[in-house]
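A single protein chain has been removed from this complex, and every other one stays in its place.
Each chain carries a letter (A and B) given by its place in the written order, and its residues are counted from 1.
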Amino acid sequence: MMYLQLQTVGIAVLASIACVLPGIFLVLRGVALMSDAISHAVLLGIAGMFLLVHNLDSPLLLVGASLAGLATVFLTETVIKTRRLKEDAAIGIVFPLFFSCGVILISLFARDVHLDVDMVILGEIAFAPFNRFIFLGYDLGPSALYTLGFNVLLNASFIYFFYKELMLSIFDYDFAYVIGYSPSLLYYGLMGLTSITAVSAFDVVGSIVVVALMITPPATAYLLVNRLESMIWLSIFFSILSSLVGYATAVYCDVSIAGSIATVSGLFFLLVFLFAPVKGLVAQIYYKRQQKKKILQQLQKN
Amino acid sequence: MNQAFSVKNLTVAYGDRLVLLDISVEVPRGVICAVVGPNGAGKTTFMKAILGLVDTISGTIVVHHEAISYVPQRRTIDWDFPVTVLDVVLMGRYRTLGWCRRPSEVDRQLALKALAHVKLTDYADRHISQLSGGERQRIFLARSLVQDADIYIMDEPFVGVDVFTERVIVEVLKDLRAQGKTIIVVHHDLQTMQEYFDWMILLNIKLIASGSVREIFTQKNIEKAYGALPAFLTIKE
Partner (left out) sequence: MISYFASHYTIIMVMIGTFLVGATAAGIGVFAVLRRQSLLGDAISHAALPGIALMFMYSMSTNPFVLLFGGGIAGCIGAFLVLLITRTTTLKQDALLGIILSVFFGFGVVLKTVIQKKGLANQALLGKFFFGNASTLSSFDIFAIAVMAFFIFCIIFLFWKEFFLISFDPEFAHANGYRVFILEVVLTITTVFAIVIGLHTVGVLLMSALLIAPAAAARQWVSSVSALFWLAIFFGSLACVAGSLISSYVEHLPTGPTIVVCMSLIVIVTFMFAPVRTTGRGEL
């Protein structure tokens, strides 16, 4: 029993690292909700690809989902470029269409298949250890470990090799362009990774946890540190902590694991929002009061 | 080639609104050139067109240098981004580093040197949100210096900065000119024209005039561009 739980925990930890890595840059770029948009839109890719291959276990489903994710980003950008709508409105129009088409496809043509939309939203990590990766007759462990492990490697490599390029293109888009980088290529690269991550992670934890882990740990870290490097490490820390504590709580209280992880990440955020040493609410109120006192004292002296 | 760049028949529009119409101008090397005109004249667009940042309807732009350095308007930056002053200045070295390579100690030293040039050495490890307007302008100038470019393009560097910063910037610009570089500045303050600049481009969607400040900065040209002469302006003829 313990071994099974260990595998589940391992999968949860890998999923959280995979999610948080692109999420950091989504938050910094101000497009955090693209994670939500992509998580919903991939349903169309999965549904469409399933109707083509009629095989729920086909890796092509992952490909279809990633393509749908990229298509969402591309379409949203196209809408923004027409200058008819701003970013938030553009996002809010494109992904509901993709998602609705996905639901319609499933309802019309794949009703009897277990493509449960609930699964898309919530995932079911408890079953993950049972999908094994069988290679040459050897059981090499849960396949989720390998998919997510590969995903983590992919995301980490992208960030490692293109660290300064990512940082610059988000901080100063025009300068990055003038210098000779391609900020739009980097952006699509980031979005492509987000799509792949959303797809491989939601099979296990569901799209809500994907969104929660992509946004909340980076936001939490953002309130604590001032340097990008520290922010990355701290985000990974909070993300892993959220999934460990969330999983443990869910097992102990016998509730939804995915929901628990999302809730716990929010609780950490709340704690940091209130009690962070400099940027926290309590600290800010305290400093303001101290400043007021100082100034009043100085005025009285004069 | 003693020209920094030349522009022929440049026309830019946003939708069906004309921003620049048939601009043809040449700027020689080794000058500090001001781009002036009233609000909405297309000054920033003109700069962005030279940098290749906007789509043009027509026109050819030939830049006779390889490396251009761009100092944008300060308000396009997110000042809460988690970087320090030194991180920003180091960004100037990225062009030489290319893809994937990390900045080395050599780059770091160059960045610190540039910070010293703009009198901000002590600020190296500070977070950028903690800086005043003038200090922010200076770190962007430092980033520009570190690039060791031939042409420097700056958009309204003197807006909202303190007197000390303004003096430092002018000093740095004159140093650059002495090294044979060309500097182009979108400028708004007509009163400092004759003191800071030796070349100017006067725009109001169309080209009004371009040439040396001594020749072009006349009452007639200013009235043509702005519609009237500002009351406080005195032009030493």
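Criterion: a contact is a pair of C-beta atoms (placed from the backbone, for glycine too) under 8 Å apart; a residue touches a chain by one contact, two chains touch by 3 or more.
Predicted model only: the values in this text are computed from it and were never measured.
Considering the full assembly, A:Leu97 is the residue among A:Leu4, A:Leu52, A:Leu97 or A:Leu296 that touches the omitted chain. From the options A:Ala18, A:Val211 or A:Ile240, the residue with contact to the chain not on display is A:Val211.
Among A:Leu52, A:Val255, A:Leu271 or A:Leu296, only A:Val255 touches the chain that is left out of the view. Residues touching the missing chain, restricted to chain B, are 14-17, 80, 129 (touch as defined at the top).
Against the chain not shown here, chain A presents residues 27, 30-33, 35-36, 40, 79, 82-86, 88-89, 91-93, 96-97, 99-101, 103-104, 107-108, 111, 117-118, 121-122, 208-209, 211-212, 214-216, 218-219, 222-223, 250, 254-256, 258-263, 265-266, 269, 273, 279, 281, 284.
Just so it is clear, only the chains that are shown with their structure count from here on.
Distance from the chain A centre to the chain B centre is 39 Å, each centre being the mean of its Cα atoms.
Listed in rising order, the residues of chain B touching chain A in the complex are 15, 48, 51-53, 68, 70, 72, 76-78, 81-84, 87-88, 91, 94-95, 97-100, 102-103, 127. Remark: chain A residues 28, 30, 83, 161-165, 167-168, 170-172, 174-175, 177-181, 222, 225-228, 230-231 touch chain B in the complex.
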